[in-house]
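A single protein chain has been omitted from the complex, and every remaining protein chain is retained in its original position.
Here is subunit A:
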Amino acid sequence: MSGLFSVLWGPFADFGFMRRALVACVTLGMGAGPVGVMLQLRRMSLIGDAMSHAILPGAAIGFLLAGGLSLTAMGLGGIGAGLGVALLAGLVSRRTHLAEDASFASFYLTSLALGVLIVSARGSNIDLLHVLFGTILAIDGPALYLMGGITTLSLGLLAVIWRPLVMECVDPGFMRMSGARGGLYHMVFLFLVVINLVAGFEALGTLMSVGMMMVPAATARLWTRRLLPMMALSALVGMGAGLVGLLVSYHCHLAAGPSIILTCSVLYILSLLASPAGIRAGNSLSL
């Protein structure tokens, strides 16, 4: 028993960096999970992925201005870049016949290329790797406070805009005709997506932070058809995957970030095999 305890808890009892990484995973899972569910239900999964790339140039500029990995500077830059791309994509889709996902695709690729160019021109390859894939084992106290603040803001805002967001998802036409400002809530929601991605990128990098948002959400959707339990389960899956991923990384000497996301993926695949709405159900259930 004590052997099992030392395997499961030992790394966190012995090392402060493991405890901080665990707190980061719990915080990220709690914030990103519910947002991921809503993103999927709005059929915007790939827009989340695009957004995670879009924040790169802002993060890169913050990185350069701060002279290194600073979540505050990179976070502010990332929020600016993410919202800029969201606004531009929204503007283009309203002024042209291009759909919003097509505008996102164009802008995020531009943004990604710009971000890599900035980091590689002024920083080292190690810096580039840190920005792209994160350093969850190097999270410090201030970064945790920022993550906690973002998660609190995210859950609070989600609760505030809950009703219009749900209504806008189900029936945007009725929402507009009822005089509600659907576009405003859409933008607030995109803001939530951006800040959660920003919260995750010091831990998991700009490329993988979206994993904490989308994979747990997809897993949760396989287990329940109710919205609130779906969001709670998505958060739990993210937090659980963080714990298991960190342990796997510690005991098997693997990179922590990818271990966490791969644990999310394993849970997703197991859910596909075992859940009532998984592959056993075939096409009879559509969630």
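We take it that a residue touches a chain if its C-beta (ideal position, glycine included) is under 8 Å from a C-beta of that chain, and two chains touch if they have at least 3 such contacts; residues count from 1.
Here is the rule we go by: contacts and distances are computed from a predicted model.
K.L.:
UniProt names the one chain left off this complex as which of "histidine kinase", "HAMP domain-containing protein", "ABC transporter ATP-binding protein" or "ATP synthase subunit delta"?
P.N.:
In UniProt, the chain excluded from the picture bears the name "ABC transporter ATP-binding protein".
K.L.:
For a quick check of understanding: of A:95, A:226 or A:253, which residue touches the chain that isn't displayed?
P.N.:
Reading the full complex, the residue touching the unseen chain is A:226.
K.L.:
Among A:41, A:74 or A:193, choose the residue that contacts the chain missing from this document, as touch is defined above.
P.N.:
That would be A:41, which touches the missing chain.
K.L.:
For a quick check of understanding: of A:114, A:153 or A:166, which residue touches the chain that isn't displayed?
P.N.:
The one listed residue touching the chain not shown is A:166.
K.L.:
For subunit A, which residues touch the unseen chain?
P.N.:
41, 43, 97, 160-161, 163-164, 166-167, 169-171, 173-180, 185, 225-227, 230, 286-287
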